[in-house]
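A single protein chain has been omitted from the complex, and every remaining protein chain is retained in its original position.
Think of it as A, B, C and D in the order they're written, each chain with its own count starting at 1.
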Amino acid sequence: MTTVEYFFIYFAVSMVFLSLLIITVKNPVHSILLMLVLFFHIAGLYLFLNAEFLAAVQVILYAGAILVLFLFVIMMLNLKEELVSHRFIGEWPVGVAIGLSISLFCIFAISHFQIKYEGNMTIEIIKTLTNTKALGKILYTEFLLPFEIASIILLIAIVGAIVLAKKEQS
Amino acid sequence: MVPLNWYLYLSSVIFVIGVVGFLIRRNLIIMFMSIELMLNAVNISLIAFSHYIQDLKGQIMVFFIITVAAAEAAIGLAILVALFRNKNSINTDDIAIMKG
Amino acid sequence: MQELFLLIPLSPLITFFVNIIFGKNYIKDNAHIVAILGVGVSFVVSILAMIEVLSGNVYNYDVYSWIVSGNFKVTIGFLIDQLTAIMLMVVTSISLLVHIYSVGYMHGDKGYYRFFSYLNLFTFSMLMLVLSNNLLQLYLGWEAVGLCSYFLIGYWYEKKTAADAGKKAFIVNRFGDFGFGLGVILIFLYIGSIHYSDIFANVGGLKGHTIYILGYNVDLITLIALLLFCGAVGKSAQIPLHVWLPDAMEGPTPVSALIHAATMVTAGVFMVARFNPLFNLSEIAMMVVALTGAITSLFAATIALVQNDIKRIIAYSTVSQLGYMFLACGVGAYGAGIFHLYTHAYFKALLFLGAGSVMHAMAGELDIQKMGGLKKYMPVTYWTFLIASLSIAGIPGLAGFFSKDEILWLAYNAGPVGKVVWLIGTVVAGLTAFYSFRIVFLAFHGNFRGTHEQEHHLHESPPSMTVPLIILAIGALAAGWVGIPSVLGGHNQIGHFLEPVLGHPNVSASHSEEIKVMAISVAIASLGIFISWFFYVKKPIIPRLLARWFNNIYKILWNKYYVDELYEYIFVKSSFLLSRAFLIGFTDMKVIEGIVNGIPKAIGRFGGFLSKLQTGQLQHYGIGMALGLFIVYTIVLILTK
Amino acid sequence: MIQAKFPLLSVLIFVPVVGAILVALISRQRENLIRSATLFITLIVFLISLSLFTSFDKTTRSMQFVEVYEWVPTFGIKYFLGIDGISVLFILLSTLLSVLCVTISWFSITKKVKEFYASLLLIEGAMIGVFCSLDLFLFYIFWEAMLIPMYLLIGVWGGPNRIYAAIKFFLYTLVGSLLMLIGIIVLFLIGGGTFDLLKLMQYNYPYHIQLLLFWAFFTAFAVKVPMFPVHTWLPDAHTEAPTAGSVILAGVLIKMGAYGFLRFSIPLFPDATISMAPVMMILSVIAIVYGGFICLGQTDLKRLIAYSSVSHMGFVTLGIFALNTQGLQGGILQMINHGIVTGALFLCVGVIYDRTHTREMADYGGLATVMPVYSAFFMVFTLASIGLPGTNGFVGEFLILVGGFTASKPLGVIAATGIIIGAAYMLMLYQKVFFVETNEKVANLKDMDKREILTLLPLLILVLWIGVYPNAFLGFMDESVKGVLERIDMQNQSVDLIEKLLEGLK
Partner (left out) sequence: MIIVPPPFPNLTPFIPELIVLSVAMVLLLLEIWVKNRVFIAGICILTGFAVIYCLNMSIGITFNGMFINDIYSVLFKIIFMVCLILTVLISLNYIDREKPIRGEYYSLLLFATAGMMLMASAKDLMVLYLGLELMALSTYILAGIKTLNIKSNEAAIKYFMLGAFSSAFLLFGISMLYGLTATTDIYLIAERLKDTERSLPLILSMIMIVVAFSFKIAAAPFHMWSPDVYEGAPTSVTAFLSVGPKAAGFAVIGRVFYIAFEGIQPDWTTAFIIISVITMAIGNIVALAQTNIKRMLAYSSIAHAGYILIGIVTSTYESLQAVINYLMIYTFMNIGAFAIVILLDKGEEIQDYNGLSKHRPLVAAIMLLFMFSLVGIPPTAGFIAKFNLFVSAIHGGQIWLVVIAVIFSAVSAFYYLRVVMNMYMKDPLVEEHQIHLSPSLGFAIFITVVMVMVLGLFPSLII
C-alpha cells in the first residue's frame, strides 16, 4: 500500500463517517458544520485527482457560499422546534433498506467497471498547462454553450430568489 | 496508485447515504443537504473518471454541477423561506395538505 | 274462375278491414251487415268452387310469390280440389250461420263491430288455411286462426279468466306449432320445396332415409310426419295439448260454435288428411295418430261424463270427436275422418248454438244442474238440440251415425291397431250418447232448478238465432246422407268424391260384419241414452250415489285428471321460478352483473387504495422513486440477459 | 363499384350533422322552432334516403353510390362511402326512425330541448355513416362518434337510474370497440397498409391471424348486438333512455353489431368465421332462450322489451352464423324487422309513459278499454314481435329457423322454442297492460292523438308490408348475400356444424 492509498483510505473513511453524521445528527446547524468539514475533505480528494481548480471552487463556492447560505436560512428559521421533534420519519427503516439495496446494486455494478476509452488530456499535458488554464481553455471554447446556459441559470436563481423570498405586501 | 474503483465505491456509498438521508429525515434543510451530498458524490466520481480516462470533460461537468447546485440552493432556500413564512415549519409532515 | 276464387278469402278480409277501421265511429251497430256480406260472398263463391270441382276441375295456382330466399321459394297460392271444396263448404256455411246467429246473440254488446270484424278475420284465415297449396301458407292460416281464436276467447278481456284462456290457447298452440314449423323446415331441407304438389311427388324418394340426431338414427318420414302431427295435436286439442280447448269456452258462444267446434279445431284433421301421402309412408306415425286420437276421445269422453258446465261438456265432447277423426286418419280412413269432420261441424255447431240459446235465456248461466224443464220455454232450441244430440249419439239415419260408423267400420278393418281403436271408439260412442243426453235430460226435462229471476227471464231466442239453429238442425239430420254406405243401400258419394285426394281405404271384411259392427255401436249408443234417461229422469239419486261411492274416480274426472294442475307446475310455475329466481336473480344480476359491476368497483377500490399511498409526505414520494428504481433495475436484470 | 354521380351518401350523413349545428345555433327559448327545424331536417333526410330505395340497383352485388376521396394519405385512409344490398335497408330504417323519434319526443322532452335535438341529429348522421363506410377507419370513427350523443341522450334525458345506465352503456361499448380498433390496426398492417374494406377483403389471411382478428372484432360487435353474456348493458340502457333513445338503441344501434358481423367479420375472416360459427350459434341460441326466459320474470315494461331484444337479436346472429342464404337473408330481414317492431314497441311505451310516468306493468291494466286505438297498434306490434305469419316478424324468424336448422339441427330445435317463450312473455305483457279490469290509475288516459298515430302508422304499415310482401325487401339483399356466401364458400355446406364442433373437441 502506498501513501496515496493510505491517504485515500483516511479520506474515504472520514467522508463516509461524516456523511452518516450529517444525515443523522439532530441539530441542522451541526449538520452544516459537519458538511463543511466534509467539503474540505472532498476538496482534498480532488487534489489527488489533478483537479486543483475544482478543489478551490469546492472550498470557495460550496463551503464558502452555499453552506453559508444554508446556515443563514437556518438561522432565519425556527430551530427550537426542530430540536424537540423527531428527526426521522416513521418509515425510516424502509428508506434505509432501499438505500442499502441500491448501494448493493451500485457496488456490484461498479465492481464490473472497466475503462475502455481514454482521452488525450494526459496528466502530463495538464501539468504543463496547469489545471486552471486547461479547464479555462476548454470551457471558453468547446463548452461555450453550457457556460452561457450556466450563466442564465444563475440569473434565474437570482430572479427566483427575489420572486420567492421577497416579502409581499398583500 | 489508488484504483479507480475505490473512488467509485466511495462515490456510490456517499451517493446512497445522500439518498437515505433524503428518504428518512423530516427536516427539509437536511433533506436538501442530502441532495448536496448526492451531487458531491457524483462530483467525486466525475473527477475520478476525468483523471483516469485523461479527459477534462468530467471536470467541466463538475464545474457546471457546482454552479447549478448554487442556483438550486438559492431557489430551494427561497422556496423554503416562503414556505416557512406561511407554515412556520420546515418539517415534511407539516407540508402534506395535498395528497391522495 | 281463378280470379273469382280470390274473392273467397278476400271478401271477409276486406270486410274485416272495413269493420275494424270504421266500425267504432261510423258503422257501429250495422257491423253485422258488412260482415255477413263478406262471408256471404265467400259462401256463394265457394258454392261455385264446389260446382267446378264436382265437374272435375281441380285448380292449383299461385297468386304471387311471397318469400323468395335462395332456393326457399314460397308463394301464396290456391289448391282447390275435392278436399278443399268440402272444407270451403263447411267453413263458409257454418261461418255464415254463426254470423247470422251472432246478430241476435251479441246484440247490444259494446264491442259489436269488433266481434264481427274478428269473425271476418277468422273466416279469412280459415279460408287461407284450407285453400293453401303450400305448407307455409297453411302455416300462415294456421297461426292466423289461432290468433283470431285468441282474440275471440279473450273477447271479454276485462274478465281475467277470459284473458287467461285466450293466452293459454295461444301458447299451447305454439307448442304444437313448434313441431309443425320444424316439420315444415325438415320437408324443405329434404325435398327442397314446400309446395304440396312437389312434396307429394317426391316424398316417396325419402323412404328409408334416416337422419342422425344426437346419437340416434331416426326415420325421416316418420319424424316429419310426427312433427307435422304435433301441430295438429295442438290445433285440434289432442292429448297432451288438449288443455286449452275447454278453457276456450270463455269466449262468446257463437265463437265456440264456429271456431272451437266446427272449423278451426278441425284444421289438424284437415292437415293430416291433406298429408295422407306422407303419413301413409310411415306406419309408426299412423299408429301414433290413431292411438292419440283414440285415447283422446276416450279421455275427453270420460271427463265429459261428470262436468256440469254445459259448454265445457260440449267442449270435451268436441275433443273426443276430434279424437275420433284422428282415429280415422290413423287407420288410413281419411275419407271417413273428413266425412266425420263435415257432419260434426253441423251437429256440434248446433249443440253450441243451442247451448248459447240456453245461456241467452238463462242470462249467462252455464251450470246444467241449475237448469231443467227448459223444453216448454224454448221449444225450438229443445228440438234442435235434441236432433244434434241424437246425431252425435249416432242414432241411425242422422248425420253423425253415418260418419261415425264409417270410421268404426274402417278401423275395425285396419289390422290389430285398428281393432284396438275400434274397441275404444265403440266404448266412446256409448259414453258420448250418455253425456249428450245427460245435457238434454238435465237441461230440458224435469223441473226448473234455477232462481226465480232466471225463471222469469226464460224465453225463446229471437229469430236471428233460431233460424240458424233450424238450418243447422237440418244439416245435422241430413248432412250424412251424402255418405250412406253401400251396405245400407247408399253409394257413399262423399267417400268416392274424396278418393282422388285421400285414397281408398282397404276393406277386407264382409258386409255382414259391417252390419255387426254397426249394430254393436248403435246398441251401445242406445244403451248410453237409456242409462242417461235412467239416471237423470228416472232415478236422479243414482248419479249422486255413484259419485259418493266412486269418490276417487269422480274427483279425478271432475278435475280433468289434474292435467291442468300438472302443466301449471311443470311449465308455468317452473318457468317463472326459473326466470325470476335463477336467471334474473342469480345469473343475470349476480353472476354477469356481478362481474360487470364488480370489476369497475374493484378498480375503484384499488384506486382508493393507491390514492392512499399518495400520502403527501415528501419522503414517501422519494421512497416511491427509489423503490421504482430498485424494481425496474431488478426486472431489467432478470429479463434481459 | 358504381360511382355516384351525385354525393348522395355524403349528403345523407352531413345534412343531419350540419342540421345539428344549425339547431344548436337557434335561441334556447324558441323551443318550437327547434322542434320543427329538427323535424324538417329529419324529414328531408328521410326523403333523400327514399331516393336510395328507388334508384338502387338490385341486380348487382357491387357497391353503389360510391364516393372515394383521399383523406389521410399517410395511412391510406380514404373517405370511402358506398352501399350494397345489405346496408341500404339500414339507412332507410335509420332515417325513418329518426323522423319518428323527433315526433314522439315533441312534448315529452322539456328540458335542454336544443341539446336533445342536436344530439338526435348527430346520432342520425353517425348511424348513416356507419352503414355507408367502406373504409375501416371511417367506419370506426362513425361507430365511436355515436357514443357521445347517445351517452348524453341516456344520461341527460333518461329515467331515474339514468347515470348508471349511461355510463354502463358507454363503458361496455367502449371496451368492445377499443379491442376492435386493435383488430382494425392489425388488419391495416397485414393487409398492405390500407383501410379499404374492398381491398382488404381480397386477401386470405393466415388462419390464426384470422382467428385473433375475428375475436377482436367480435368483442365490439357482440357487445353491440348484444350477445349473451355481454348483454346486461342493454336492459339498463333501454330502460332508462328516453323514448327516442330507446328507439334508436333498439332500432338501429344494436343492429350495428350484427351488421358488423356481416360486413366485416364474415368477408374478412371467412375461415375463422366458419370454424367459429358453431360457437357463435351456440351463444345465439343461449341468448334466444335465456333472453326469453328472463322476459317472463320482468315487471317493468321497457325492461321486458329490452330483454326481448336480446332474444330477438339471438335469432339474428343465429341466422347470420348459419352461413347460408336463408339464414343470412333472414338475419338481415329480421334486423330490419326488429328495428321496426321493437322501435315501435318503445314508441308505444313512450306514448303511455308520457302520460303516466311509470314503467311498471302492475300500474297499468285494462288499457284496451281506455285507449282502443293505442291497444290495436300495440297489438299488431306485439304480434309482429312474436312472429305471427302475415307480420314481418314471421318472415325473418322463419327464414332464420330454416337457415339455423340447415346448419345445425339441435340448435335449430332449441332456437325454435324461442317462438313459444316469445309468445308467452309478449302475451303476458299485453294481458297485464291492456286486459283485465281497468286500473284506476289509468282510467282517465286519453287515447293517442294524431301526432302519435302518425308516428306509429308508418311502422304499422311496414310491419304488414314486409309480412305480406317481403320480397320487396329481400330482393335488395339477394345479390349481396350471394356475394358474402361466395366469399366464405359455404353455399352448399350441409355438415351439421355442431357435430363438426363435437368432432373437433374429440
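Basically, a contact is a pair of C-beta atoms (placed from the backbone, for glycine too) under 8 Å apart; a residue touches a chain by one contact, two chains touch by 3 or more.
Worth saying up front: this structure is predicted, and the values here are computed from it rather than measured.
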**Fill in**
Within the entire complex, the undisplayed chain is in contact with A, B, C, D
**Request:** Looking beyond the chains shown, say which of D:I167, D:L211 or D:V373 touches the absent one.
**Result:** D:I167
**Asked** List the chain A residues touching the unshown chain?
**Response** 105-106, 108-110, 112-119, 129, 137, 140-146, 149-150, 152-153, 155-157, 159-160, 162-164, 166, 168, 170
**Item:** Missing-chain contacts mapped onto chain B
**Value:** 8, 11, 15, 18, 22, 28, 31-32, 35, 38-39, 41-42, 45-46, 49, 52-53, 55, 57-58, 60-61, 64-65, 68, 71-72, 75-76, 79-80, 82-83, 85-87, 95-100
**Message:** Suppose we count only contacts with the excluded chain; which residues of chain D make the list?
**Reply:** 28, 71-75, 112, 114-115, 137, 140-142, 144-145, 147-148, 151-152, 155-156, 162-163, 166-167, 170-171, 174-175, 178-179, 181-182, 185-186, 188-189
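Just so we're on the same page, only the chains that are shown with their structure count from here on.
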**Request:** Starting from the mean Cα coordinates of chain B and chain C, work out the distance between those two points in Å.
**Result:** 96
**Centre-of-Cα separation between chain D and chain C, whole angstrom** = 37
**Request:** Averaged over CA atoms, how far is the centre of chain A from the centre of chain B? Could you give it in whole Å?
**Result:** 7
**Request:** Give me the residues of chain C that touch two or more other chains.
**Result:** 617, 619, 622-623, 626
**Request:** Among the residues of chain D, pick out those that touch two or more other chains and give their numbers.
**Result:** none
**Item:** Chains that touch, pairwise
**Value:** A-B, A-C, B-C, C-D
**Fill in**
chain C residues touching chain D in their complex are 20, 24, 64-72, 136, 139-140, 142-144, 147, 150, 154, 157-158, 160, 163-164, 167, 170-171, 174-175, 177-178, 181-182, 185-186, 188-189, 211-214, 575-576, 578-580, 583-584, 587-588, 592-593, 596, 600
**Message:** Under the stated contact criterion, what part of chain B meets chain C in this complex?
**Reply:** 19, 22-26, 28, 31, 92-93, 95-100
**Item:** Partner chain A, residues of chain C touching it in the complex
**Value:** 617, 619-620, 622-623, 626-627, 629-630, 633
